[in-house]
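Note that one protein chain is taken out, while the other chains of the complex remain in position.
Lettered A, B and C in written order, each chain numbered from 1.
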Amino acid sequence: MMFGLLKGLGVTLRQIPKKNVTLQYPDVKPDWPDRFRGVHKFYPEKCIVCNQCARVCPTSCISLSGTRGEDKKMHIETYDINFEICILCDLCTEVCPTEAIQMTDTFELAEYSRDALFKNIEWLAENGRQHDARKGKSDDQANHDAKAADKAGEQ
Amino acid sequence: MAELRTEEMLLNVGPQHPSTHGVLRVVIKLDGEIIREATPVIGYLHRGTEKLSEDLQYQQIIPYFDRLDYISAMLNNHAIVNAVEKAMDIEIPERAEYLRVIVGELNRTAAHLLFVGAYLLDLGAMSPFLYVFMTRERIIELLNEISGARLTYNYMRVGGVKYDAPPGWFAKIREFIPYFKEMYQLFDDLITGNEIFISRVKGIGSYGQEEAINYGLSGIPLRSTGFKWDLRKNKSYSVYDRFDFEIPVGTNGDNYDRYYLHLLEMEQSMRIVEQAIDSIPEGPVMGKAPKILRIPAGEYYAAVEGAKGELGVYIVSDGKDKPYRMKIRRPSFVNLQIIPSLLKDQNIADFIAILGSIDIVLGEVDA
Amino acid sequence: MFEWLNQPFTPMTVLGMVIGGVIVLSVILLVVAYSIYAQRKILAAMHLRIGPNRVGPFGLFQSFADILKLLLKEDIVPAKADKAMFLIGPMITYVPSFMVLAVIPYTATHLFTAELNVGVLYYIALSSISVIGVVLGAWASNNKYSIIGGLRSAAQLISYEIPLALSILGVILMAGSMNIVEIVEAQKNMWFIVPQIIGFSVFIIAAMAELSRVPFDLPEAESELVAGYSTEYSGFRFAFYMLAEYVYITAMGGLAAALYLGGWEGPLLPGWAWYGIKAGLFIFLTFWLQGTFPRIRNTLLMTFSWKVLIPISILNIILTAIIKIAVA
Partner (left out) sequence: MTEESKETTVKPSAETAVNTETQPKEEQPDPKKEAAQKVLDRIRGLIVQELGDHVLEDALLMKHQPTFVVKRDHWLQTVQLLRHHDALGFDYPEAMAGTDYPANGYIEVILYVYSMNHNELIAVKTRTPRDNAELQSLSYVYQGLNWEEREIYDLVGVKFTGHPDLRRIMMPEDYEGHPLRKDFSVWKE
């Protein structure tokens, strides 16, 4: 009659010597896989202002503007993502023809004010620089290549 | 002695209550500790997914489906892409179908694991919840690796899936399966045989087959009555007909059956995953699908077996690239309806045990 | 070796009593603080987590940080609460929990503790006062969850006091005394856990219920009743309830060690260390159970007490009496 209870007690006792599975979070950061979808990074020089990302965004959190420069090409001027409503669905990076907008493994988005969640082009570009530095350019290139390969596979 | 004056007490459980799994509110009328009437009040998490869908293209709807039953987002993904593909007669590559099955079944296992943990937490046991999270974490990591997100995957596309499996992914699943079996044994030892647990769930909250069918229940709440009904077998979609798996059913339709079926189903899901990774064909993962999806005008209904039951999508299209009307048949919403009749004349101590066993997710109930 | 009860009532003895009391209480508070820490660490180990680790080395000062936080918090009294009762509730629960410590003989010399002739009776009588504080606080909160929790608490604690007392009766029969020190001394040859194994089982179960620990934590039942009787309490009044609960665990551990495990008896180590180990075992058991079991159903709870535990404990008394006569 008491057998089930004792079995349960045995199970919990057996766990005590086992190795912990949790991370000391702020000291030890999780290691995200390559495809992880965190906060975006943006390469202004790559952008051709095609507006596809803004159009495909389900929550309309991207707003951008650009002007036609001397060389008859469009140049990006402002690029804002509102992370209050961004759902990190990755659709924008999927449609981007030049890979100007990509996702990083930055996942900490807590801010003290809502205004701070409004990320502009400088912030996104800086995030990109930091991410590239962190990952190493070669690593990023590999990631980029893998993504390109994936894209090729899709078509 | 004068007649003792007694009063019924109205107790408002939720929307902020630890065991209502989100923001469900149940107003219960108590006579002592006996529930005389229970009225669920929902809508606290209503985000208007159906209305939002009317303004979104089909590929944009997929991330919204992630957020319905957010603990089994892969299966939700499957529901919407399956519905659109059926409506448009899109064939998808075999490999994509297999990948869908694999991620779907992994996600189903994760969702069932969470049920087991949360249910035991409702019943006052803390440890199973954490053991469940340990196991679930491995699955979430696998899904994170293939889709890039831990919870809201947005992985499936009309015409296939977004990514092929990363290198070494199948090997990792193969590693995971023995670990899962070990943990499964642990849950079985820790929970299933526990006399205290059994006394709280056995024979409590039971209903019959006919009642279940009349209420339109699906998934485990229906199967717990012994009715063999699983869309993966009964209305086979995707490539489920190629795998050898069982549909476990209960006998009494009580809390215990509902709990135990979750365990048994996880085992079957892992069986499917095992077979699928052994027999997955090579090839592309994205088939031919138009860039802008337009469903021919008409009305379509297609359902898949979600983690909670039949997850159906009804689309009215007027030929444009956005649905004219979309109705989501959310299993949690339908299953929750049986709660008032189940709770009537039960002891309040069983309230949480019954509510928890129905396995609802409020994101899905309120949509 | 102080004979408190036989000393003349002079300023010096009063000072001695006060100093003794303060020392015992601080030691107990320390024990309580670290049993909370131990609880969290043990549960964390069972869950393969790390547990508290931020305040001090290995989180050793976590409990003090918690207490400090609770003391600094605003003392909120709900607008519709019965204010006087609401404020008194925690005291009524808390004061007896410290008073029972007077009869726990943690050393052979029972330093600073009273060698009471009716020690067991004193413990049971005082500890049952605490439930009044719980019910009072619950009722005064004017919260439905609190009332249900409080009434459950009353029903449970009253029901389980009987098997608890009856199971101790077996020990009293064996030792022939209600003085806890004499009970310990009667175990020189054999710990009472051996002849009183049935009584011990009943005692452990009833003790868990008396302490409202898992699997009998119905009065609090956080997944059903939010926090039961303490739902509306915050700040240091809440701390008093919690403190009372943990002091009782320590005291009950001490009682179990004294009644069944031979008290301070043991080789090599000093008496108080043995006492600590034995009481610690009991405390570990409560946390172990907490890490393993779900909560019992409340209807079953009553049935279990009246239909299972009480008959068994009565049977135990009869058996003990028969054995005692047979041996004599």
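Rule of thumb we're sticking to: a residue touches a chain if its C-beta (ideal position, glycine included) is under 8 Å from a C-beta of that chain, and two chains touch if they have at least 3 such contacts.
Since the structure is predicted, the reported quantities are computational estimates derived from the model, not experimental observations.
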item: Partner chains on view for the chain not depicted; value: B
item: Option from B:Ile35, B:Ile139, B:Val334 or B:Ile354 whose C-beta touches the chain left out; value: B:Val334
item: Residue among B:Tyr70, B:Phe170 or B:Tyr300 touching the omitted chain; value: B:Tyr300
item: Of B:Tyr70, B:Phe170 or B:Tyr324, the one touching the omitted chain in the full complex; value: B:Tyr324
item: In chain B, positions touching the absent partner; value: 42-43, 46, 48, 50-51, 87, 211, 213-217, 229, 234, 296-301, 303, 310, 312, 314, 316, 319, 324-325, 327, 329, 333-334, 336-337, 366
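Simple rule for what comes next: only the chains that are shown with their structure count from here on.
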item: Length of the line joining the C-alpha centres of chain B and chain C, rounded to whole Å; value: 43
item: Inter-chain centre distance, chain A versus chain C - centres from mean C-alpha coordinates, in Å; value: 52
item: Whole-Å gap between the CA centroids of chain A and chain B; value: 27
item: Multi-chain contact sites of chain C, meaning residues that touch two or more partners; value: 46-49, 291-293
item: Two or more partner chains touched - positions in chain A; value: 5, 8, 11-12, 15, 21
item: Complex contact set, residues of chain B against chain A; value: 56-57, 59-64, 66-67, 127, 131, 134, 137, 141, 144-149, 152, 154, 160, 162-164, 166, 186, 189-196, 198, 284-286
item: Interface residues, chain A side, partner chain C - complex; value: 5, 8-9, 11-13, 15-16, 18-22, 24
item: Touch list for chain C against partner chain B, complex; value: 43, 46-49, 144-145, 148, 214-215, 217-218, 221-224, 226, 290-300
